[in-house]
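One protein chain is absent from this view; the other protein chains keep their places.
Note that the chains take the letters A, B, C, D and E in the order they are written out, and that residue 1 is the start of every chain.
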Amino acid sequence: MSQTYNHFNVTSPAPYIAHVEINRPEKLNAFYQDMWMEYAQIFNTLSHSPDVRSIILSGAGPTFTVGLDIHKTSLAFPGSDSARKAWEIRRRMAEFQECISASEKCEKPVICVLHGFSMGLAIDIACATDIRISSADAKFAVKEVDIGLAADIGTLSRLPKIVGSLSWVKDVTLSARIFSAEEAHRVGFVSAVERDKDAAVKKALEMASLISAKSPVAVQGTKAIVNWSVDRTVADGLAYTRVWNAAALQTGDVGEAVGATLGKREARFEKL
Amino acid sequence: MSQTYNHFNVTSPAPYIAHVEINRPEKLNAFYQDMWMEYAQIFNTLSHSPDVRSIILSGAGPTFTVGLDIHKTSLAFPGSDSARKAWEIRRRMAEFQECISASEKCEKPVICVLHGFSMGLAIDIACATDIRISSADAKFAVKEVDIGLAADIGTLSRLPKIVGSLSWVKDVTLSARIFSAEEAHRVGFVSAVERDKDAAVKKALEMASLISAKSPVAVQGTKAIVNWSVDRTVADGLAYTRVWNAAALQTGDVGEAVGATLGKREARFEKL
Amino acid sequence: MSQTYNHFNVTSPAPYIAHVEINRPEKLNAFYQDMWMEYAQIFNTLSHSPDVRSIILSGAGPTFTVGLDIHKTSLAFPGSDSARKAWEIRRRMAEFQECISASEKCEKPVICVLHGFSMGLAIDIACATDIRISSADAKFAVKEVDIGLAADIGTLSRLPKIVGSLSWVKDVTLSARIFSAEEAHRVGFVSAVERDKDAAVKKALEMASLISAKSPVAVQGTKAIVNWSVDRTVADGLAYTRVWNAAALQTGDVGEAVGATLGKREARFEKL
Amino acid sequence: MSQTYNHFNVTSPAPYIAHVEINRPEKLNAFYQDMWMEYAQIFNTLSHSPDVRSIILSGAGPTFTVGLDIHKTSLAFPGSDSARKAWEIRRRMAEFQECISASEKCEKPVICVLHGFSMGLAIDIACATDIRISSADAKFAVKEVDIGLAADIGTLSRLPKIVGSLSWVKDVTLSARIFSAEEAHRVGFVSAVERDKDAAVKKALEMASLISAKSPVAVQGTKAIVNWSVDRTVADGLAYTRVWNAAALQTGDVGEAVGATLGKREARFEKL
Amino acid sequence: MSQTYNHFNVTSPAPYIAHVEINRPEKLNAFYQDMWMEYAQIFNTLSHSPDVRSIILSGAGPTFTVGLDIHKTSLAFPGSDSARKAWEIRRRMAEFQECISASEKCEKPVICVLHGFSMGLAIDIACATDIRISSADAKFAVKEVDIGLAADIGTLSRLPKIVGSLSWVKDVTLSARIFSAEEAHRVGFVSAVERDKDAAVKKALEMASLISAKSPVAVQGTKAIVNWSVDRTVADGLAYTRVWNAAALQTGDVGEAVGATLGKREARFEKL
Partner (left out) sequence: MSQTYNHFNVTSPAPYIAHVEINRPEKLNAFYQDMWMEYAQIFNTLSHSPDVRSIILSGAGPTFTVGLDIHKTSLAFPGSDSARKAWEIRRRMAEFQECISASEKCEKPVICVLHGFSMGLAIDIACATDIRISSADAKFAVKEVDIGLAADIGTLSRLPKIVGSLSWVKDVTLSARIFSAEEAHRVGFVSAVERDKDAAVKKALEMASLISAKSPVAVQGTKAIVNWSVDRTVADGLAYTRVWNAAALQTGDVGEAVGATLGKREARFEKL
């Protein structure tokens, strides 16, 4: 994690924890192509880093991100006819989607701290993380319809699986209206709300510490199996669990965890 | 929309908004075959009408609908043996399901205002709309088990995907008990509750106005992509989004929407 | 139901209702292999018993179950290399998963009363039932990561489909933290909370009585169709419903139910 | 079947058999919109006609069909921008696909006799039937790429599931090259080749007679279950079969079939 | 394998090979309930037997099996109405399907030798094995429609995935016509045809010997992954392969296999 990034601060506030901070506060952390390329690079690196067991994501300054930087993102596409433009759009969108999906594909759990304005791309990003918590002042909006777009970087595909009211999903995606942290909590989009950004980051750090103290084999297996199961039948979920755990159960972590509990000592797990 | 219907009032309370009202209040808006055939015809027509961008559905009188009119619906099926009766049942049920699914297949968002008694078929109908709001006095029940039936026109297939508690889904579908607007809101079946029917219709009109003022390309794409994604893996949701937006992003609406925002004027979008 | 079981009390507190009680209170109802084998046998038997129309599941004593009895469950697996051990693990896990899934496969609805400590396997078990209610004092935890395991008997595959906040699912499965009945209710894991265990069992009995008084054809069809639909597209849910009901609608229960309602008398349904 | 059609001859060459003949030989049976609308109407009618148990499809004159009549099919689409044109294209294509799918959705088996030129839409049509046989002189081509199109009325979705060589599927769909009846037989696209058109129609009539003499419950169930299973897992295929047959096995046809076999007499089945 | 069976001979013609012979030749190996229960028991036992690495299935006498013994199989189902009969049918069919699926679920490859009459249930059985070979004189038929049934024990769900011509599948399942070994080979239903039954059994023994000499980890993994992949997307096939092989690649068999090849000696693998 010693690498320096242009648009992100990546720090290690505690052992086995990485903190990724979107760092373009002067532009309210608005994203453009270089940024999402770097974002993917960071999560791909953390995914395999043995020194990382959980990750916190937040924004520098009061705002998480206002989404796409329209001034640095062209919505004109080259191509001599509409079909050729369509090819270009699909290619760019595939790249963009893949970058934002990096936190989902990342083997380690990602805790997203939403604060201040969290709009448009902010929701796409948050939907591709594992645990979402927010500050009480956060203002959310699935903003895309307001600029003539269906949200295309993951919100529309993931949000219906993340929260428990499809009526609410359609309400906020069709109206682009702002919703509060309280409302986000009520529908299950975030699972905790803290007083302000600092408290939310502190809470995330506590959660990350708790998770990082556990067997990384168990933690990463849990993330992988839940993500698989969300999209498939219960039968296929159970089958995948069996096959996954056929190797995972052979870890020394089980003995270490049980031993530590019985010995009332802290467990120490090998890196992963 | 100049057409006259036998069992429904279809009006345009504001530009680009259609209001479909079930109009058989003397029978508490109970449905029989002619009605669901006409219901499908209305939504199929509105789906392609360039003058409609969002739709409100409610019932004439205090009751949304008490469901099936048992007096006008035969549950006897012709056929010389049980297998042949089964063929007849499947055919009728396929037709019935397809009619009620018309609001789901409709390209424009449908806001369902539930009020008064909303039972049996009322739930099937509501599940096939996009946004559900209710009056505080609404009384809901998945009533079918009380007449010896598993709800067959969509409630059992859609409800588990619409709300966030499968325990609750089983509770209300197995017990046929009445539940209140407050409970419906808590589990996410409706996303808003208003004081009474008038307030709920007014709220729906505000929502419809908000939606109709936006790019119809963005709005209809959002409905289509969410409906697709609910039923499929995230990966297939993202793929469909890319392909859908490859054409949709070529709309003039993006420029119009951005221009209007920057120019602080109302956006005007071409018909769709 | 006259059979005697080693680890369970199976009684009939009222006509058509079976009450299955985990009966190893001296060990806080902790499970070992014999027990889950017997558990499956019980539900397989009740599934086809014409005298049973709904089932209550609870634990003897204050605790529902603290989960796996680690002292009687070996986590050592025979095999001359890691691959051969993996075969052994998969086989055992398949058997274990199939036993716990027996309540899901059971044709009759199962109401699970959670009380006291409900941890680890308790959650796997509860996820495979239909309706979950709890006492106010219940303490829940998806405990597996604390012993180095990803929960493998169904929690990770079923929980995301049962509740309405994936952020919460990841929170509790990754942290193994204890959560309360109130929290379980808020996210939809349980659909009712009663004052204490006695009140919760009483509530379950009322629900079971209500369900058992209805047409068993309608009730069992409802369970079957909801379980099918949760895992599949709406279109496949509707298709299955049609085919299922093509036989089910030919029941005499419809006439009996309608007749009883009109005649203001109690309906009496044939056994199933 | 007494109805008269504009572009098709629909006759009954033998009891319980319908013969649908594309009847625009002066234009080599090329299709335009009116024709596919009528095509759907015919199969929808035959699907529920109790006097029909199997259907033969062929073309009047030496040619089955050369496909789309380009002179009567506009490839210009109204719309003020590319997105709006895309909406129009999707709507038209949905209607077109649904019409050609009518033979697949038709409850009775459809035997397609391919002869002479069978190109473009001919392949889409044939793919949506049940049994394909051809005359030795038939000339096939998936012609669409030659006019700048990916075949969009079903060939690309169905062909990979109908034949046994994906390499061959890509070869013929990417090259648009002509292939012979012999080649079509070798890869399994057709399951029989006859000397000439007359022999092929005669063969189809024999097959239709054989099928029509059997229990319509068994025959139609077989078509329905195979079509379901092709698209789903084996487990879902078996589940659907159980539910389907739970009603179908209650037919009197089983007794009649067994009785006729034992009594060495012809079975007579009730209409369906 | 020392156990004695009532209706099957189970022998070990060579190390690591089991030969299961249907043993009711006086009735042309026709099946009734006791037999398919025992059939499942045998394959479940062989599945986990460390002394078995491949299995041959054939019939005693000239006939493989003529299918269901109608004289010992009741097609009357108890139940006070059609719905209740349907429940009974589904239950019986589920049990029957599960028994016949035992060879598919069996971890070891099953080579089915088809000979003489191989009709009705014979096809269901064969479809649930891995490799099908036949004698030149074998006569096949998907016979069910001739007694008023859609084949319900797996043929209709598996056959479309096993062979390469859906037109042929519909032809033989709708007509119940007899087809020859040559035809079965041409469409890919069997992958080898031998002169007569003895030659076919000999061939099966050679194949079984070849397979049994290889790493059982590799062989059983191959069967498991192919069976999974047939029913799922390529992406899900690749994911399952990765997770499966994460344990399987840790076998000592790789070293042994490579060492034996380099040392030009026979490899010896640990039991599994």
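Keep this in mind: a contact is a pair of C-beta atoms (placed from the backbone, for glycine too) under 8 Å apart; a residue touches a chain by one contact, two chains touch by 3 or more.
Since the structure is predicted, the reported quantities are computational estimates derived from the model, not experimental observations.
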{"item": "Listed residues E:H115, E:K197 or E:K223, member touching the removed chain", "value": "E:K223"}
{"item": "Among A:N29, A:S135 or A:Q250, the residue in touch with the chain that has been omitted", "value": "A:Q250"}
{"item": "Selected residue (touches chain absent from view) among A:A14, A:A136, A:V258 or A:L272", "value": "A:L272"}
{"item": "Chain not shown, touching residues in chain D", "value": "70, 75, 77, 82, 85-87, 89-90, 93-94, 97, 101, 104, 144-152, 154, 156-161, 163-171, 173-177, 187-188, 230-232"}
{"item": "For chain A, the residues touching the chain missing from this view", "value": "48, 80-87, 91, 107, 217, 220, 247-253, 270-272"}
{"item": "Hidden partner interface residues of chain B, rising order", "value": "228, 232, 236, 239-240, 243-244, 246-247, 250"}
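As a convention for this text, only the chains that are shown with their structure count from here on.
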{"item": "Copies chain C and chain B - interface residue numbers shared by over half, same or different", "value": "different"}
{"item": "Interface copy of B-D among A-C, C-E or B-C, judged by whether over half of the contact pairs recur", "value": "C-E"}
{"item": "Contacts with two or more other chains, residues of chain D listed in rising order", "value": "82, 85, 217, 232, 235, 240, 243-244, 246-251, 253"}
